[in-house]
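Of the protein chains in this complex, one is absent; all others appear in place.
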Amino acid sequence: MSEISYKSPLAATLSGRFADKAAIAWGRLRDHATAIALGLVVPLGVLALWSYAVQQQWLAEQILPSPLLVWETFFDLLATGELQRELLVSLGRVVAGLVAGGGLGLVAGLSFGLWRPLDIYVSPTIRAICLVPSLGWLPFFMLMFGIGEALKIILIAKTCFLPLMVASYEGLRNRPRKYDEVAAVLELPWATRVGIVIWPSILPSILTGLRLALSKGWKALILVEMISSAAGIGYLMMWGRKAFQLDVVFATIIVIGLVGWLLDWALLKSQMRATGWSFKAVG
Amino acid sequence: MSDTVERPETGLFWKALLLPAALIALWAAADAAGWSNRDLFVSPLQVVQSAIAGFADGSLSGATAATLLRALAGWIIGAGAGLLVGTLIGISGLARGLFNPTINSLRQIALFAWIPLLSAWFGNGETMKITLIALGAFFPMALGAQAGCQNVPEGWREVGKVLELSRRDTLRSIILPAAMPSIVAGAELSLNVAWLGTFGAEYLIGTGYINGMGDGLGAYLAAAREYARMDQVLLGVLFLGLIGVTLDRLVIGFSRKAIPWHRH
Amino acid sequence: MAQALSTRAPATEPEIGDVVGSVEIRNVSKTFRVKDREVHALDDVSLSIRPREFISIVGLSGCGKSTLLRFLAGLDTPDKGTITVDGAAIAGPSLKRGIVFQDHRLLPWLSVEKNIGLALRTVLGTAAEKAARVAELIDLVGLSGFESALPHQLSGGMSQRASIARGLAPRPPLLLLDEPLGALDALTRARLQDELLQIWQQEQSTVIMVTHDVEEAIVLSDRVIVMQPRPGRVRRIVDVPGQRPRRRSDPDFVAARAEIADLLET
Partner (left out) sequence: MISRRTFIKGAAGVAAGMLASPVLVRAQKKVEVIRLAGPGNASGRPYGSGSIGVLRALELLEKEFEADGIRIEWQFPRGTGPAINEALANGQLDFASYGGLPNIVGRGAGVPTTVISATGNSPTYIGARPAAQIKTIADLKGKKVAFQRGTIFELSLSRILEQANLTNSDVEIYDLQGADQVAAIQSGDVDALLGQGNTVLALVDKGLVEVAYSTKGSPAPGATFGSFTVHNQFRADNPEITERVLRTFIAASHYASQEENREKLYDIFALTGSPRETYVRDYEGDALTDRNSPLLDGFYRANIKAGLDFTVAQRLVRRPFDLDEWIDDSLLTKVIADLGYQTVWNARDAEGKKVG
């Protein structure tokens, strides 16, 4: 369909254009509305089933609190400021872990990509270490770093390390070489080459790695907060479990999912903005 | 895709083992010199002895088998459901509109965050663990299948149209094969999560079910920690990593066979 | 000609083997909307094609020639106007109108044999008859020995041959070729042009081919439709005189080439 990319004929009148634009805008609005309405069907259905299940007492009320109670609990947590407080603690940890682990991962990935001996002798060990899941490392980390703030941040950092290491490494190795040749032919200076040719060509891969790291880091955080913590959203959830108040558990799970989704969405948006060309080039 | 085909270099494998070997030597030397704190650090020899003992009395092998069995059961259920749902969402616009937002929100919930809810609903037994594992395995597989089915190039779909293939034939001959690389990638990730989820379920829940199928590697590790058996802790982590990598390799090897047309 | 295979055709339509493959294009227009702009891909195109004719459509990028072919294949529909094949309007893709795409579009997970066989999936006939037809086609396009090869093991020319065989498999009265040889090198291209002529003569279908290559159009066609872009219209229909095989040095050939080149340049 590459044949239709020429300019529109002059025949189209201004008023016609306006009407068209209005029609297009209306169409878009309608599409969005339809999408939202469709997307709400399942959650609303689940909500209805949930309410019905509560009413019919399919499950004991202690393990299936009514949606209304969950809603009230959610607002209660908001009103007392508990939710915001714990969430802030959690977000702080994730950011700290992401910066530390992701930064190291980036450096490691670039070093392995640029310096072959390092890649041959060191990277397999690092990869193998990273492949053992965070939960497996937890006992060691606890012994080494205690159970304080350091433990949480190190565990998240460890989780964020691998995605960024792999992303920067793969980005560097798989980036199209043909643009290097263009740069060479144009006799660009070294700094310009890095800034204009090399960095942009690995940026999409790195941003994808960053998104993966954040998503994994968020999940690792919840885990470590569930196991050993005195604060944070994961702790709040565990506390709800121990107090046998499933409404608190429900409310926190929903918050955990929403925050995770929001983080991912925000990063995706900024990724599209930063490297929009790579999304188009693929299609 | 990549033009960097400099892989088959001889001795790469052995070179990769150099650093770990050096670290183990250092560990043994440190132990022999009596530098290390006996409580926290055990000697390499002790770990090997514990491994042999673990296999002799069946505790380690039994735990490994239980974990593997559980992981596979959960993976098959979760990935199977994920394949079905993902394919459905991938090929039906209506299903996509209905389920996509929900699935995308749910998959952001950390797997282990489901534990309080699932244990309240399904107790501490096998049902709960398998449900948790299946839940973890579901999302990567569903995502892989959906992406695969949705991203079938229009050109191939048109082939189906001009050849007047039935819906079933289009699905079988065009969409599913075209989606296969993505499905396999989803399966790989899904197995990975299932393995992790199994370990986590065992570690965090550890029922102490006497009539159950055994508590597995996760509980083995938890118990080892409880009794401060550092050698067993190390063994548990080692097995966890080794089996995880092996499973991963198996899936990759299988996918090479399953999709020979797909290079890289 | 073997009559074992036939497309599942409604009784009202003519039987295959009769004088079929005639096409009537009347006042066809199409406007695409790209972002907020309108693009007139085709503007009031009319064309009449006789059975068993070999027609080429040439024109610059954007003249709507591929769009027209996609209408004929039933993959897109015009905004205005009608297209009928043997008197019946086109309702959608059909095996009675085989199409060969420029990028061969062989399914990479199916062998050559199975790719061709896919075109016979909904056709009446026994498995043995279908297998015989596939073997016959493989022989016709010169791919014997490569029956079970996967597409990535084939060269560009071989893939295109297989693709042509797939287009021909259900014996379509009308064969649509969308720049089928566009991606090939000159030598392969010349050889395949000869083979295409042979195939056309043997299968007795009407052929409509879109091409960029004026010489290819003259070598193969009875008539060359020259189209112009913005908006897409038929500029002129050039009758190619002379018997086949045509030589590039023939005066008729030279004259036709000059005429078409002239039309394309202005």
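Order of writing sets the chain letters: A, B and C. Residues in each chain are counted from 1.
The rule is short, and it goes like this: a contact is a pair of C-beta atoms (placed from the backbone, for glycine too) under 8 Å apart; a residue touches a chain by one contact, two chains touch by 3 or more.
Bear in mind that the values here come from a model prediction, so they are computed numbers and not experimental data.
Peer 1: Who does the absent chain touch among those shown?
Peer 2: If we consider the entire complex, the absent chain touches A, B.
Peer 1: Tell me which of B:A95, B:A147 or B:I259 is the one touching the absent chain.
Peer 2: Of the candidates B:A95, B:A147 or B:I259, B:A95 is in touch with the missing chain.
Peer 1: In the full complex, which of A:A184, A:A243, A:L258 or A:M272 touches the chain missing from this view?
Peer 2: Touching the chain that is not displayed is residue A:A243.
Peer 1: In the complete assembly, which of A:W58, A:W115 or A:W199 touches the absent chain?
Peer 2: Final answer for the missing-chain contact: A:W58.
Peer 1: From the listed residues B:A16, B:V47 or B:A223, report the one that touches the chain absent from this view.
Peer 2: Only one listed residue reaches the unshown chain, and that is B:A223.
Peer 1: Touching the missing chain, which residues of chain B?
Peer 2: 39, 88, 91-92, 94-95, 119-125, 167, 170-171, 175, 204-211, 219-220, 222-228
Peer 1: In the full complex, which bits of chain A touch the chain not displayed? Write them out.
Peer 2: Here the touching residues of chain A are 53, 58-63, 139, 142-148, 227-230, 235, 238-239, 241-245.
Convention: only the chains that are shown with their structure count from here on.
Peer 1: Between chain A and chain B, what distance separates the C-alpha centroids? Give it in angstrom.
Peer 2: 20
Peer 1: Note the residues in chain A that touch 2 or more other chains, in rising order.
Peer 2: Chain A, residues with two or more chain partners: not present.
Peer 1: Among the residues of chain B, pick out those that touch two or more other chains and give their numbers.
Peer 2: Where chain B is concerned, no single residue meets two or more other chains.
Peer 1: Write out the stretch or stretches of chain C touching chain B in their complex.
Peer 2: 73-75, 92-95, 97-99, 101, 103, 105, 107-110, 118-119, 121-122, 150-152, 166
Peer 1: For the complex, which residues does chain A have touching chain B?
Peer 2: 34-35, 38-43, 46, 59, 62-64, 120-122, 124-125, 128, 131-133, 135-137, 139-140, 143, 173-174, 177, 215, 218-223, 226-227, 234, 237-238, 240-241, 246, 249-250, 252-253, 256-261, 264
Peer 1: Would you pull the chain B residues touching chain C in the complex into a rising list?
Peer 2: On the chain B side, the touching residues are 155-156, 158-159, 161-166, 169, 173-174, 177-178, 180, 259-263.
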